[in-house]
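Every protein chain but one is kept in place in this view of the complex.
Chain naming follows the written order as A, B, C, D, E, F and G, and within any one chain the residues start at number 1.
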Amino acid sequence: MLAESDLRKGPNLATPLLSTTTGSWRLVRPVLNTERCNNCLICWLFCPEGCFTRGERVVSLDLDFCKGCGICVAECPREALALVEEGISDARLSER
Amino acid sequence: MLAESDLRKGPNLATPLLSTTTGSWRLVRPVLNTERCNNCLICWLFCPEGCFTRGERVVSLDLDFCKGCGICVAECPREALALVEEGISDARLSER
Amino acid sequence: MLQIRWHGRGGQGAVTAARIFGLAAAVYGGWYAQSFPSFGTERRGAPVTAFTRLDDRPIRDRSQIYSPDYVVVLDATLLESTDIFTGLKPGGIVLINTGREPVMARSPETRVYILDATRLALEVLDTPIVNTAMVAALAGTTGILSLEAVEKAIAAVLSRDLATRNIALARRAYDLAKVLGSKEAIACDG
Amino acid sequence: MLQIRWHGRGGQGAVTAARIFGLAAAVYGGWYAQSFPSFGTERRGAPVTAFTRLDDRPIRDRSQIYSPDYVVVLDATLLESTDIFTGLKPGGIVLINTGREPVMARSPETRVYILDATRLALEVLDTPIVNTAMVAALAGTTGILSLEAVEKAIAAVLSRDLATRNIALARRAYDLAKVLGSKEAIACDG
Amino acid sequence: MVKIKDLPDAEFVQGSYACAGCGGILAVRLALKVLGPETVIVTTPSCLLGVTTFYPQLAFKVPCVNVTFPSTAAAVSGVVAGLRRRGKKGVKVVGLAGDGGTVDIGLQALSGAVERGDNFLFICYDNEAYMNTGVQRSGATPLGARTTTTPVGSLGRGEERPKKDMLGIVAAHNIPYAATASIGYPQDYLSKVQKAMQVEGPAYIQVLSPCPPGWGYRSDLTVKLARLAVQTGQWTLAEYENGRLTVKEIANPRPLREYLAPQMRFAHLLA
Amino acid sequence: MVKIKDLPDAEFVQGSYACAGCGGILAVRLALKVLGPETVIVTTPSCLLGVTTFYPQLAFKVPCVNVTFPSTAAAVSGVVAGLRRRGKKGVKVVGLAGDGGTVDIGLQALSGAVERGDNFLFICYDNEAYMNTGVQRSGATPLGARTTTTPVGSLGRGEERPKKDMLGIVAAHNIPYAATASIGYPQDYLSKVQKAMQVEGPAYIQVLSPCPPGWGYRSDLTVKLARLAVQTGQWTLAEYENGRLTVKEIANPRPLREYLAPQMRFAHLLA
Amino acid sequence: MRAYLNGNEAVAAAVKLARTEVVAAYPITPQSTIVEKIAEYIADGSMEADYIRVESEHAALAACYGAAVTGTRVFTATSSQGLAYMFEMLHYVSGCRVPLVMAVANRGLAAPWTIWADHQDAVACRDTGWIQLYVETAQEALDTCLQAYKIAAHPEVLAPVMVCLDGYVLSHTEEIVEVPDQETVDRFLPPYRPEYSVDTRRPYVFGVGTGPDLYPAFKYNQQQAMLKAKEVIKEVERDFQAHFQRSYGGLVDPYYCHDAAVVLVVMGATAGTAREVVDELRRQGEAVGLLRLRSFRPFPVEDLRAALSGAGVVAVLDRDCSFGYEGVLATEIKAALYDLREKPLVTGFTGGLGGRDIRREELAGIFHRCLEVVRCQDEGTGAVLNGYWQK
Partner (left out) sequence: MRAYLNGNEAVAAAVKLARTEVVAAYPITPQSTIVEKIAEYIADGSMEADYIRVESEHAALAACYGAAVTGTRVFTATSSQGLAYMFEMLHYVSGCRVPLVMAVANRGLAAPWTIWADHQDAVACRDTGWIQLYVETAQEALDTCLQAYKIAAHPEVLAPVMVCLDGYVLSHTEEIVEVPDQETVDRFLPPYRPEYSVDTRRPYVFGVGTGPDLYPAFKYNQQQAMLKAKEVIKEVERDFQAHFQRSYGGLVDPYYCHDAAVVLVVMGATAGTAREVVDELRRQGEAVGLLRLRSFRPFPVEDLRAALSGAGVVAVLDRDCSFGYEGVLATEIKAALYDLREKPLVTGFTGGLGGRDIRREELAGIFHRCLEVVRCQDEGTGAVLNGYWQK
């Protein structure tokens, strides 16, 4: 909740200010196979949520904001990424 | 003045409706020398107030709306038009 | 008055579920009804709620629903981030679409039912859209609406082609749920 | 309080005349003053009016001027289409720029003066702009402002070059008008 | 090609309160000779509205729908739709605005109407500033021109930006017909009005219409300056049709000075 | 040419409430990688404002000035002037709007700002409809697309008018730099952002940013469709610089169907 | 026909039934679904009309104006920012005496940005010369739109009408709506063909300019017509009642007011909730009542006086604020009661801003506070209520 003093100066608020991560929106989740990854950075570039971090040899993945859109999976040229249903290990939903 | 019934329907009024002619604005006045006119219609075309009427042989001039702008005089290729000071016959002002 | 809260995610059809239920009740079920979305700016994937009110006299109350009699959850993954029990009336019913472990009710008075509507939907519709199934399931569990009313409402809201298949789904869900409703506590697996 | 109405045509500087007179009075003449245009949408050539109010105490009245003490006419052709005498106070003064026939006053109490300011202006400025001449002429005729005040006001309002020549014009008009003012009735020909 | 001789005697606007020598009213008078009595004017605040539709001086002889400054072309769309609904075929709907009402505050509405493909003609009479409010600059004011909001002083050098290319903008909308014209070239202008009127869908004409007080020149020079603008290359007579732009070439352009010198608004450039 | 490898690690927008797979937020995320932290965003109602600046979810890491829908570019001019007065050099001011906020209700303000020659970059993320309000048609909706205001029915055949050529319109303003881009071609897009940012004066980029719910497709196809649009000739990668327009040629265009088929908004065209 | 529609769908149904000929609108939440529905009707051939897809709300109203002066029946709809962006045109079309009908799905105004209901958007337009009718239900939204066409075009009124429905709470809430049949509507509402319209054989200038001599007279007539509209609204409701057997009280809609010690005044959907609260309190023996203001413009001074003169306390709930003064209804109701010899205490409450829910408990709280004041007054202590702001 905002402090009284913030309210007084109107709807002008310091940013960023994130009350929630959006990871909970996810029904499916990308999983990275570091074996296959060749660090081409395509996923890093195309992830709308900025979930990937560049590494020395492979990218890594932080799912706090991942909404499970599947773009990274669709774009990865090496099939190093796959979608699995959130919470379980089978990938039923990702088959649709 | 408008009738009560006109006022009732708001500022939507039949047109044209001219309370005054604009001839009185004039300080100088064009005079036509029918001798020189060859009916080329340039004055008729260019007069912003539509003061000229086309005739068989020459144009004629109705000064009700003439504001004395001098365009007809300036454009007449035959010098068939001249400006004179309104009310008197000398053309002092037209010389400026 | 009966108040229902529908939980889903943006795009899953919770709002339509609330409407179909209301329509079934109001036009084909002999109730007065009112339904409305959660008035949010939610995008696809974000948790959303929707509401249906039923009564046997005209409904004039326009305030939000804080104490539902029934809660329907279209997507069990919501259980992690949302407190679906909030405000639930004592003795209220919770109906959850899940194929997994049953959920623990917050209070002993609450009856929680689960149903694997996703599986049903995949079977019947070939896509995991469960809203009509859950509408029918609520009707069946609680007995407040006939299957016929639900079917008519589906036919009125969805396009012809979609309606036919969703009615088939609704039927299956309704029948399963009727059995559920007659049970005491948690039952499962359609 | 003294109220002045200025008549001219759009583009002839009647509004500026009203202002210069007011400025001369207010800043250089020891009066309180107020000046304003006729608030119209008039275009060049159309008859316009402007007003100046003088008083020896602050002027608070904001209504229009209906009964001027003085009327100044910058262009005699206006006499045909405009009733310049409207509302003129009994005993009021009318000052007209014309080189032609004197004008008949409406009432015996009215004093009408004429002055060929156009000729003067053409002589001094080489263009028939008479507003500063008429300002000076009114000052001279009525004696309510000194020539010095008028000169300073002209200098303040016009650009340097224009001012010099207009001051010369004003001087001539003022001197002529002073003579006028001392006469009983209509006098003329600067 | 319009034949001057064939233009009707009738005047469809007369008795306006425009200044003596107003190029704008001349532009409208001429256009209406081609458009004829089966025309509806839709217009907006500008000198034109001020001088033609201020009771008790209503100077149009055709219906005239006045609307607010930002939305001329939107009202045009409404009139077009309404007349269609009423089954009134063959009535031309003509939006009429000054340059300010076209290239600045009215641009969006015009863009919308052109995009909708409504059947109308929009005439912008261009006097290169906001004249009705006292000669402030508009998007159509040419580089260097002095206006009351682009004054000349120790730092001010008149208008600092080039004139907005409205023909180009309208052409980018893929409009069926658009043209520039000048009241100095009436034959050309009126032929364009005629073409525009016959085209299916939207058409646009921007006609240079000098303004004696706004530009600071003697009123009898209006037509001369409208010609000189073209002859000195300060205004082009262009036409956009079937996706192609054609520009009338000026064989021997006259010296710019001839155009600038009579105008007070450019005096500082020549000083 | 921007090198992907050289882009910074830092994210300047993160945690938005955009839909999964939103092309718009990706367009903005990428642009900010090039623009960097010394950037001020000026934005307007649209999905973007809704998903990034709705308390308690404020997703930008750079200053963001929200303004009303019709006046994005006008506020840009104000920010530019204000920063100049405050002596803040080197801060880039970036107007950011959806297609509706650019080609319809925001067109006039943009035209004004470009005309003034202010130093700013305007990015239009183009998802070809009013998404924030529920997928109504905009001036940028392509011919034939179904939206909620261009429904398909016994008489309705989707959008009836071709897409407004905003690049052409902006180019007609004689803008120093303008370009179209697609999030499917990030190298091209980001190089254009960089160029635009370096240019003196106004610059404009319109970037195709597919929208899963608005277009009706599965969220993982966003980048694919952004590429297919170009490959099938439905979107061109063009650049307007020094008064010249260059368009990236597509050697072997792919069949249109590949682009249309995955999208519900075109389903009736293929039926 | 018994249907299950939300407020926006009900409005769209009315627009179709009224045989509206031209529609121009621009999307904005929560109004959009009205015109989406209309677009659908046109696309499926069930409604014959021109839909002008404008680029802004200012243009929407200008297009409607253009169509209206040609003599066609027109419609537009908007909310919040869109209504504000039309503001210049609002004054213009009313000044031109053009009988337009517009639905406003009420929503608060930015800043801060909100998409939820309050009445600030429409209330802030109360001087524009538009009739403003606020509805309580989807049914009333439909019925009022039909009435609006008839009121607006009444030759002694000639004023545009805004039909205001609370965003979401009405616009997006489904309920049972009786949709009248086309024949009855046709009997109730004849086609719109005005006395004069754009006609090359009888040319008019629409919207002339005029000077200080005549301007006041035009405005006087506009004001007289708006005052006359009070009668016409009632008359049209009687007529509506005769055709459709439904009515809403005309200008004001009192509920247990006659013997109430405390009367709550509200506009819009909140009235429904308040009715429940009144019933509850009446059951508890409290003399409370409700007055729903249906016509905000024209402002029903006489009806308010009649309905409120007997109360001890009038509690006014404003979903708006005239910043630097107070809630607008509170001000205006005080003024309306000013000349009464015996007047109730009037006290303002501000709530429901930016979509804040108004709960039964809160309304009951207002009644209780006011009842207490009445009791104190009876005991002669004369406590004064201070307006309460729902934060």
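Here is the rule we use: a residue touches a chain if its C-beta (ideal position, glycine included) is under 8 Å from a C-beta of that chain, and two chains touch if they have at least 3 such contacts.
Being a predicted model, the structure only gives us computed values, none of them experimental.
A.B. asks: Who touches the missing chain here, E:Gly23, E:Gly95 or E:Gly139?
C.D. replies: Checking the options E:Gly23, E:Gly95 or E:Gly139, the one contacting the hidden chain is E:Gly139.
A.B. asks: Just name the one of F:Val34, F:Cys47, F:Val76 or F:Ile123 that touches the chain not displayed here.
C.D. replies: F:Val76
A.B. asks: Among E:Phe12, E:Phe60 or E:Tyr130, which residue is in contact with the omitted chain in the full complex?
C.D. replies: Here the residue in touch with the unshown chain is E:Tyr130.
A.B. asks: Contact with the hidden chain only, please: which chain A residues?
C.D. replies: Residues of chain A in contact with the hidden chain: 2, 7-16.
A.B. asks: Could I get the residues of chain E that touch the absent chain, sorted low to high?
C.D. replies: Against the missing chain, chain E presents residues 45, 49, 53-55, 66, 68-70, 104-105, 107, 130, 132-134, 136-137, 139, 148-156.
A.B. asks: By the contact definition given up top, give the residues of chain B that touch the hidden chain.
C.D. replies: On the chain B side, contact with the omitted chain comes from 10-11.
Basically, only the chains that are shown with their structure count from here on.
A.B. asks: What's the farthest chain from chain E if centres are computed as the mean of the Cα atoms?
C.D. replies: Measuring from the centre of chain E, the most distant chain centre belongs to C.
A.B. asks: Would you say A-F or C-G is joined by more C-beta pairs in contact?
C.D. replies: A-F
A.B. asks: Going by C-alpha centroids, which chain is farthest from chain G? Tell me that one.
C.D. replies: D
A.B. asks: Just how far, in Å, is the C-alpha centre of chain B from the one of chain A?
C.D. replies: Taking the average C-alpha coordinate of chain A and of chain B, the gap between them is 77 Å.
A.B. asks: Just give me the whole-number Å value for how far the CA centre of chain B lies from that of chain C.
C.D. replies: 81
A.B. asks: If you look at chain A, which of its residues touch at least two other chains?
C.D. replies: 11, 22, 25-26, 67-68, 96
A.B. asks: Can you tell me which residues of chain C touch two or more of the remaining chains?
C.D. replies: 41, 45-46
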